[in-house]
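A protein chain is absent from this complex, but the other protein chains hold their places.
Every chain is named by a letter (A and B) in the order it is written, and numbering of its residues begins at 1.
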Amino acid sequence: MQETISFAPRLAVSPIAEILWLIPAVPIVASGVIALFKRPRRKLAATLSIGSLVVSLLLSLVAFAHAVSGWLYGAAVRETVNFSWLHFGSSSVDLGWVLDPLSAIMLVMVSFVGLLIFIYSTGYMARDENYTRFFCFLSLFAGAMLGVVISNSILLLFMNWELVGLTSYLLIGFWYQKPSAAAAAKKAFLTTRIGDIFFLLGIVWLFAQTGTLLFYNHGLGSMEGWALAGLLSQHAALGLTAAGAIGLLIFAGAAGKSGQLPLHVWLPDAMEGPTPVSALIHAATMVAAGVYLIARVYPLMQAGALTGGTTTALTVVTWVGASTAVFAALIAVAQNDIKRILAYSTISQLGYMMAGLGLGGVAIGMFHLITHAFFKALLFMGAGSVIHGTHEEQDIRRMGGLKSDMPLTFITYAIGMLALCGFPLVFSGFWSKDGILEAAQHWSVAKAPFYMLVFGALLTAFYMTRQVSYVFFGYNRGHKTAHESRAAMTVPLAILAFFSIALGFIGTPAWPWFRAFLEGRDAPFDLHVFSEPGLLALMATSSVVVFLGLGLGWWLYGNETPKPEEPDALEKSVPWIWAVLRDKFYIDELYGVTVIAFYGWWARVADWFDRRVWGGAVAGVVWLFAIWARLNRFLDTTVVDGSFDKGCEELSTGGGLLSSVESGRVQTYLRILALAVVALAAILIWSGRP
Amino acid sequence: MTPLAAYLLVAALLFAIGLAGALVRRNAILVLIGIELMLNSANLNFIAFWRYGPHPEALTGMMFAIFSIAVAAAEAAVGLGLVIAIYRHAQTTDLDKMNRMKG
Partner (left out) sequence: MTPVFYVIAALTIAGGLAAVLLKNLVHAALAVTVAFGGLALLFLSLDAQFAGFAQILVYIGAVAILIVFAILLTRGSDLPQDGVFSHTWLIGLMIAAGVFSVLAWAVLRSVPALPHETAVPAVTVHDIGVALVGRYVLPLEILALLLTAATIGAVIVAMHEKDGAQ
């Protein structure tokens, strides 16, 4: 557990914090402009999207530099700009944004990875009809995601959160002509909605308890001492404090977005979307939003913990994260779709991040988030390159031998794969995963998460080796020869590959810059930490595990890759396990026979009720009205119409008579006027006045 | 017979004379003259009531008469302008021949 960090309150706001809102606003405006195009204008749309994201990236870098310089001077930066959106009664709905190390790092990551994926998309989507629409959605997504990152108000965060969900839906269903894509979009939307309902409940509860929507507001925000103390003194059910209960509700929202058990089912299906979307949204950024959310409300999750202790909310986060990590890794072992393997791998890694947050604090979870964003985006884009090169083939059994056909893709993919596996010392994934494992080892509550995470690491190395063996080694089992992708796609791969390695060095135990930066501490460079026996042993353990996974994978799949028709090597030895894993533990089927079936039954009951009970009642009312209408018609034709016609005749006769009064002679009018005056006066006089 | 009653009777007679002129003469200008007489008799009423009313210092009736005179001047200008316009159009000022508004 980290110590409570004291951020120096700063009332003066720097210029970059003042204009922080521009970072999400620019891509959103670009998206709006693209949406207004009358005809598809491919070049302009791509230029606008990429240009807007470049602006965002530059601003993010300035913000990051500002945060770093503040850190260098020993004062952690936390600058907020808040304003009231609505007033009702004595309370108000406040929105605002915050610049602190957490948001600064996340901003740079999102805009940088996003920019690379945008560039990659110009190559990947080059032949797509709806290129313009694609960039419109992509820009909107980037803006919304950046909005999530900078939000200092939980309501503003939620708005952007939903916007992110919407764009995710739009992009998964981008090829809506495919029924599977449309269904996947719907599934993603509905599944994340379940989490979002809990999230919304948490927001409402938090607002009701603290009276503020802001996270940080110079001591008055909901994440600051005064409000947290109030939340801790309130007791909800089951021995939870209000803080813990709200934290769990918010975690439910995060679990929906980040594909944690049991709401993970939408993420593999989301691979129906275009591959850049999978890379950007369903690997690097959006799914990380859940993790980011937990990191953002970490003071709430942590509230009430004694030093070295933990809270109920964090314990739940840890267990859910660790279970997800193992569970998804197991499923990934038995998948044959190149993107589905990566999707389950993403779920598994998100589990690691959640576990990292629960076990060790913001810095550990966020470090894995950042490194993962880079190498997972790299893997997805590499997979996209492979799919492109093999003419839209996604089944790894129909690939093979691509290392000579697509050398650049192979090298970068291998780097990403080793980073994901956590190959020792060189790759970023090793350091970030090690941080999580180290935290798990020292966790006071239980040791099981540590073993689960280690087992997950073994599985990760295994399934990635299997995939790479299938795709790049052996001989080509496809029907067509593959070709290397164009530069717009390979250059971003190379850049991401570089960062997949380089990023690891800002978070090694010897120089824990990342953690120090986030927590506002010094980052001493100290090689002596490696001499601590525990640390070295842990590093050795995790290295052994990785090598074991790699070796096992290579032993099973490396030498002789089977023919597409042949059963999998693992299937041959333990077919029943294989079947369970291939069918994803039957979770979808389980939901099918429980939740979906229940709703189906409920719908049938409602339908029967509608038809028989309500329908009958409505039909009765209709019948009554029909009779009433007949009666009315009879009355109309005989009574009303007759008298109406008569009235019309009389009117026109009367009009004729009256028109003779209108002689057109002024004096006649005057005469009548005078007569009327006389009559009026006579009436007044004789009406009994004295 | 109080002085006020005498003035009011004079005004009533003048009003009736004006009305009779407006009703029986055929010439549009004379109708206007009759109307002017009626207006003047009303003014006489105002002044008389002001003079013998309970609060002459309030100037209410006097002011009403003064404004009425001014409005009557405007009315005379517009009315006579209309008569001239109609005359140009129809080459007559005989109201008996002006019945184009007949319903």
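Methods note: a contact is a pair of C-beta atoms (placed from the backbone, for glycine too) under 8 Å apart; a residue touches a chain by one contact, two chains touch by 3 or more.
Computed from a predicted model, the values in this text were never measured in an experiment.
Counting over the whole complex, chain A has residues 667, 671, 674-675, 677-678, 681-682, 685 touching the chain that is not drawn.
Within chain B, the residues in touch with the undisplayed chain are 1-10, 12-21, 23-27, 29-30, 32-34, 36-37, 40, 43-44, 47-48, 50-54, 56-57, 59, 62-63, 65-67, 69-78, 80-85, 87-89, 93-96.
By definition in this document, only the chains that are shown with their structure count from here on.
Of all residues in chain A, those touching chain B in their complex are 658-667, 670-671, 674.
On the chain B side of its complex with chain A, the touching residues are 19, 22-24, 31, 95-96, 98-103.
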